[in-house]
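One protein chain is absent from this view; the other protein chains keep their places.
So, chain A:
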């Protein structure tokens, strides 16, 4: 059997995107929860829980974009024009949020502190919403003719993409609340439990709504999920989602500290796998496969050499840093601010 480089690259980039989604997901979630928690001391703790890792998390987004250009240029060249407005908004929101993150520590006056807090929170919410909208717009299909995007500049906007936009805000909120439960104590942790319950319910409802809507989007999705015997192979996904939802509720009831975050990650993983089942091998539904979109084999090989060497080092270093920063963060934790 020959090695299918394109498949390897698709798995690598799917992994990078997933790592981005869950890692930047929980720190965008911190910004999404900001409006619910107003005291400066609590907000400082919240930001400090993600301070050492958040921009490393975001770097995976560059890798995702750069990887798509390098390996699946047709996907890059059709998706990015199709998602012109939400992607541009997302980038601006991330730029804004990144600077707000730093400036809120470097400013003294309460007024500008409030302004940077608002920029941080609004930037996080807009970035999450736009990412969800991009996902929905991808899933609902992108018109490609003659190797180019053939739709208009508002095609991304639909009830479905707005639904996925809010779904991602809810999901990131859940990840953020789960992260806070893990990393904080006392009053702030209690607030996080309540927030996790609300965002958990919203996330679960969003998963159900998106799952119900998808079969109506395209016959291909219906075939994957609802025809015999495919249904046997895909049924574990919704069953596991239901079980995990229950497990999350129990974990919140029993005041478990790590399980809520892990349940949130599990829900994201299952949703991601579900999307993979719906879309594979399409990279730009409904018509462009990963093999259609792939770049020249020589280019795939050339870049794979460096990736195989450098990526494990980056992963190991990332894991090391998360380990280094394990443990609770409190207002008394020295270092920041």
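What we mean here is this: a contact is a pair of C-beta atoms (placed from the backbone, for glycine too) under 8 Å apart; a residue touches a chain by one contact, two chains touch by 3 or more; residues count from 1.
Assume contacts and distances are computed from a predicted model.
**Q** Just go with whichever of "Cytochrome ubiquinol oxidase subunit I", "Carbohydrate ABC transporter permease", "Tat pathway signal sequence domain protein" or "Heme exporter protein D" UniProt uses as the name of the absent chain.
**A** Its record in UniProt gives the absent chain the protein name "Cytochrome ubiquinol oxidase subunit I".
**Q** Of the listed residues A:17, A:240, A:273 or A:303, which contacts the missing chain in the full complex?
**A** A:303
**Q** Please pick, from A:34, A:101 or A:221, the residue that touches the omitted chain in the full complex.
**A** Counting the whole complex, the residue in contact with the absent chain is A:101.
**Q** Where does chain A touch the missing chain, residue by residue?
**A** Touch set of chain A with respect to the missing chain: 47, 51-56, 58-59, 61-63, 65-71, 73-74, 76-81, 83-85, 87-89, 91-92, 94-96, 98-99, 101-103, 105-106, 147-150, 152-153, 295-296, 298-299, 302-303, 306-307, 310-311, 313-314, 317-318, 320-321, 324-325, 334-337.
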